[in-house]
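All protein chains but one are shown at their positions in the complex.
Chain IDs A and B follow the sequence of writing; residue 1 opens each chain.
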Amino acid sequence: MDTPPLTPATLLLTLDILGTFVFAMSGAAAGVKKQLDVFGVCVLAFVAATAGGLARDVLIGAVPPAGISDWRYIATSLAAGAVTFLWYPRVQRLNTVILVFDAAGLGLFAVAGTEKALAYGLDPAASAMLGMLTGIGGGVVRDVLVNEVPVVLRADLYAVAALAGAAVVIFGSILHLPGAIMAPTGAVLCFLMRLVAIRRRVNLPVASEGAGVRQ
Amino acid sequence: MDTPPLTPATLLLTLDILGTFVFAMSGAAAGVKKQLDVFGVCVLAFVAATAGGLARDVLIGAVPPAGISDWRYIATSLAAGAVTFLWYPRVQRLNTVILVFDAAGLGLFAVAGTEKALAYGLDPAASAMLGMLTGIGGGVVRDVLVNEVPVVLRADLYAVAALAGAAVVIFGSILHLPGAIMAPTGAVLCFLMRLVAIRRRVNLPVASEGAGVRQ
Partner (left out) sequence: MDTPPLTPATLLLTLDILGTFVFAMSGAAAGVKKQLDVFGVCVLAFVAATAGGLARDVLIGAVPPAGISDWRYIATSLAAGAVTFLWYPRVQRLNTVILVFDAAGLGLFAVAGTEKALAYGLDPAASAMLGMLTGIGGGVVRDVLVNEVPVVLRADLYAVAALAGAAVVIFGSILHLPGAIMAPTGAVLCFLMRLVAIRRRVNLPVASEGAGVRQ
């Protein structure tokens, strides 16, 4: 049988679609928990998967954004929404698997978002922030829509991991290191930070309202 | 007395203004319920009437959006806000009338949004989603601002009706059917779906968190 060769572009698209699918599942799961109907669940799946990229594209002027103009992302989101809706109890049991995929998606989105911002001529600091936004934006909008304080602002090195992945790309760009090495490095760093944070329940300190900083 | 002839353009503008007015009333009513002051009520009226169109225009690159660059929409929103604020108890008694107008506004906005996206060169799937966004976006932002899970994601075939109206336009566009027939058909289909859903309290199924799908 003739299989197509696994080029970097094919690999990247595959990972991107996988990241979209997993993020969409997180949105759909939030919708099921809030007792949204099947359509609301699919909308939330789509939003969780694409809001970060949409915000980035609107801010850098890349309109219409890929998230709505490429049917593959729409189809992937809706498929994830349908799967989660139909087999929610089983999806829940896959919780650990999903967390791992979600960490992979975060690394990928953060790195890809940073590179796109750099390609559109934004400076390094702005590109790193847009990379982070690409990674966490979907989760923020998802939680706002189901009326909760975004979990990505609260827990387990989520936004920090995204920023770290973005920072590796920026660092490589400033030093003119090859992107084919720095991009995967950034994504893997973000991925590993999240895994460690989840396993050990590592959190950043929160400030005390009464006095000083609590660890 | 000489009245101007009722051209399709005049009719469309009239319906558009009417839809804006009704959507603005829904925003204003939400503001009054949350005890916002008169200004907050007017802001919410404006947001509920225009947020869907603003989001669509930003995503397709049609800036500045008509919702803020055409004074008639601003004036209509503020008038609806003032009317609702001053006569809230009476407005409430008109609840059924408002639901009917709201259904009409939804159909109109969904169809008009789809056509605008097509005119800007987006592909069919993206245009249908943007049409739906035009119809439900205002209600989503309105509910987020008053700190509630958007009702349009939860109830009574709201988003589905908007998408159905958009789908009719897309279907017509693909088959090169005349827009002058397909657009009203889409709007009327959306309108009727909402009316039936309201009368019979039709809802889509929600998933059970425990097991399987509940009807």
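Things worth noting here:
One rule holds for everything that comes next: a contact is a pair of C-beta atoms (placed from the backbone, for glycine too) under 8 Å apart; a residue touches a chain by one contact, two chains touch by 3 or more.
Every value quoted in this text rests on a predicted model; they were computed, and no experiment measured them.
One of A:58, A:79, A:100 or A:188 touches the chain omitted from the figure, and that residue is A:58.
Residue in contact with the omitted chain (choice from A:28, A:42, A:104 or A:122): A:122. Listed residues B:36, B:60 or B:206: the one in touch with the omitted chain is B:36. Taking the whole complex into account, chain A touches the unshown chain at residues 58-61, 120, 122-123, 125-126, 129-130, 140, 144, 147-150, 153-155, 159-160, 163, 203-213. Mapped onto chain B, the interface with the missing chain covers residues 31-41, 43-44, 46, 54, 58, 61, 63-65, 68-69, 71, 74, 85-86, 88-89, 144-147.
Assume only the chains that are shown with their structure count from here on.
Look at where the CA atoms of chain A average out and do the same for chain B: the two points lie 30 Å apart.
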